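Here the complex is missing a single protein chain, while all its other protein chains stay put.
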């Protein structure tokens, strides 16, 4: 009997370990791999909920992100997911903390020392059930209107292994694939669909209960035991609210610093309320 | 010496009273007027914060709204303003409670009795300072992508008279004019800018402190007294949080019922979490 | 080798099934049992997140609650748990929706038709990590000051079986036992500790990942697989935010109606913003 393929959004979980190139950097481990012609960078960190050194992690992520981005040109940052569902709220909460700069210009910018910034637009497109519009359609409409040189899409991810939750960040130039993301609800966000490079950033916040059970039992669990009455069950750290809050802050700072490195972390902390 | 023109978004305050046609309907008073070729309907109600009969008011507003809308075709509902600034949060909070239906179709719709609905898309475009994009640009991009038959834009308004706060609703087919809205920050949303009719709905939530002072003193107040160090001061009811919450609910229900009258208020209450 | 005892707060899960008395009431099933001299009533419902008929369920729960309460005298309602951790927020969110009446009296009460109400005080005592005070100490201090005839304590619970999540309500006159509750963090709330009867109400919102694994594997799971680096992992429905929100509303309405049956559900909806 064939085993079900349990869903994961982490390339380190669904690709051959032999293709992974791993390096240590202080308390971080970085795994690089190429899959279907796209680059994936996975950073393992101490748990976000401990938050020992958020500043150092933000710098490391900013550095990796810069390697995936075009060197110049305006950028559209999209925080995907549902603001009102905690494990899915990573994208919108990140978006709240990214400094929009596209509208800052002219005399005001010069006076406040904010001239010469890379133009950044920020968007939380919401989810299909609330808006009636696929988040991919919203991002595509904005991309067509704003002509960014790249799109950065941030989303909560699903993992297969509990040990990945809250201590892993994935960056990729592959965009977002259909079926990825916690809510399992969105169309592709890719070069093909948008006409611009899409850099995706994510942190796994959940494991499907069925995937956990299958991993433990070495086979498919009875569906009623892991999804009673068809209700999807997820596994998260008890401190999921703290995890999502801290991950959103770190990713936002990484995006801020990658896009406008002339401003310091302190500057961004002051400018983003 | 000339007197400053204090800003108001209410047509009943900036047009000649002789042009107003006023009628009473139970505890509501409705004033109709035409200005620059556009229709304005102003409904005076008991204060929202008393909320005696929200259901009746929602029906009355739904009826007025239907008269301003095209009879069929998809509609884009935009909740303007800043979710994180209470007197400006009317639009986004309204958007949270409008039922999106554009994505509901096919077998699922038939089974759940939701077929035959008018397609509705819902959007809270955020504010320029947070997104780097004018809300008008976001709405225009979505309008270009979704081709709605009409756009409904909901926004918090400024009044000149305290007695208007929390007990007035304005509906108009004029869209949103530059300089309207609490934040005084947005470009026009109009037939001209979007290529679709724009029906605007709003509730006044603030009076500028300078306008209040001028009204009381019969002349311009000393600016340091009403805007110390240039900081804009606003006057609101003490219960502004309650007012905005209840107004958002009533307007959302009016929009829901105007667009999909086959569903009852009870249906919408159940379908919108 | 002995098996670990996985924690549950549900008496129907840790007592002998032969002692349970089960009856059906429409779409609800009610199980009654006595354990250590205390009464436990467990109501099984359709999932809260479907919320077909919240009004009927609230009435059923109000009726059961009334049987456990003294017939008259002031009541202190305590919403236990952490407002900022979704699966643990049931108590505080319930407290936000219970109508406090202890301070309503005199001329004002007569004029507004609110005289003759049973005095109700409402409290969300917070959690030890945020306040430095056990929630039991806070409730005890208030009980000593206010001399209620009974305390109603509402809390999120842990279950052993996923099929209980979001479709079970437990009522008991046993109070709260040490180690109960999602956070596993509180001292007893009981007749012995407070000097007043304590009626506890709860809804299971989580299953420990270790308990799920043990149930599936028929034995203790490897601890690193279910609690990597010692981090506690929980299983919840994907729609945990919706579940907690709706359960809080239903429990609050049940408490309201049990304590002041002269007011209708509509009255309470209007009086509790």
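A, B and C label the chains in the order they appear, each numbered from 1.
Going forward, contacts are C-beta pairs under 8 Å (C-beta built on N, C-alpha and C of every residue); 3 or more make two chains touch, one makes a residue touch a chain.
Computed from a predicted model, the values in this text were never measured in an experiment.
Can you tell me which of C:47, C:87 or C:119 touches the chain that was removed from the display?
From the options C:47, C:87 or C:119, the contact with the absent chain belongs to C:119.
Among C:80, C:128 or C:201, which one touches the chain that has been omitted from the display?
The one listed residue touching the chain not shown is C:128.
Using the touch definition up top, pick the residue from B:112, B:163 or B:264 that touches the left-out chain.
B:163
Give me the chain B residues in contact with the hidden chain, please.
For chain B, the residues touching the absent chain are 47, 49, 84-86, 162-163, 165-166, 209, 212-213, 215-217, 221, 224-229, 231-242.
By the contact definition given up top, give the residues of chain C that touch the hidden chain.
These residues of chain C touch the chain that is not shown: 96, 100-104, 119-124, 126, 128-134, 137-138, 140-142, 144-146.
Simple rule for what comes next: only the chains that are shown with their structure count from here on.
Taking each chain's centre as the mean of its Cα atoms, which chain lies farthest from chain B?
Result for max centroid distance from chain B is chain C.
Between chain A and chain C, what is the separation of their C-alpha centroids in Å?
36
With centres defined as the mean C-alpha position, give me the chain B-chain C separation in Å.
40
Multi-chain contacts only, two chains or more: what residues does chain C have there?
Residues 242.
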